[in-house]
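For this view, one protein chain was removed and the others were kept in their places.
Up next is chain A:
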């Protein structure tokens, strides 16, 4: 991937706070990352680590209230999306940034035909006529591998299977040829064979259309298969960021290492129990002042209680946020 070249998306120091009845929740704390054109960035982390919230906030999809973006910049080709007008934001959504959600069963509107839902962004963003939008819709459905596309435009979502619906969702997200596609656990709700099909489909589409993809997932196997770069999130922060080979071959952050250990091995003697990371992820009621992973960390030191480690480059495009690895003596 092009290193140090043009960035299609750059996120700087993003902070998101949820104002709830029980007080504030600091869901995203000082998150920065960037995305090169055509790159696939895998985002991993436990539930509640802030992955989805970060990505949804990029195009203003978080309900506000309760969510509030307190600080930061989201630069899409240099334009700060946090400052743009609502009208401009609507152009970006679906037009320049596509979004595929987790659950295809509920993400499509049940009372409109697939053709209608697919034509909507085309007519809105590209100003197509009904006829042109229909032709393009057929093309898109064929692109995502739905057979007999012309006839299926008249069908309603409930007439499609889960995997087919996710293909429709992908077709909608791709409709206006976005620069960035954000896929929020697009295969989590699907069974394994369908997952493989969707993965393959998105890889093909990237090769054909050349857009950058942000792929949010729990599944490290998926990441290993498709990502160019991996971002590991924990407690609303980026704890490690590196090219995919580095993450799997030379993990620096104890959380990343723990995550990799939880992947069961299919060779050798079978372990008596599956590996787990003991403890619970933190609920951040204030901005972190200490390492948020310290309670679950084997290498906890005095410094970890005093100071929140910042993300630091350790060479080779590898960034890590841990006091222990600063000293250059990774355990």
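Here, a contact is a pair of C-beta atoms (placed from the backbone, for glycine too) under 8 Å apart; a residue touches a chain by one contact, two chains touch by 3 or more; residues count from 1.
The definition used in the following text is that contacts and distances are computed from a predicted model.
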{"item": "Undisplayed chain, where the name is taken from the UniProt record, one of \"Glutathione transport system permease protein GsiC\", \"Oxidase\", \"Amino acid ABC transporter ATP-binding protein\" or \"Membrane protein\"", "value": "\"Glutathione transport system permease protein GsiC\""}
{"item": "Residue in contact with the excluded chain [from A:14, A:108, A:205 or A:322]", "value": "A:108"}
{"item": "Contacting the left-out chain in the complete assembly, out of A:81, A:153, A:169 or A:227", "value": "A:169"}
{"item": "Absent-chain contact - pick from A:130, A:158 or A:261", "value": "A:158"}
{"item": "Residue touching the undisplayed chain, where the options are A:99, A:234 or A:255", "value": "A:99"}
{"item": "Residue numbers in chain A that touch the chain omitted from display", "value": "59, 61, 90-95, 98-99, 101, 103, 106-112, 120-121, 124-125, 156, 158, 169, 172-173"}
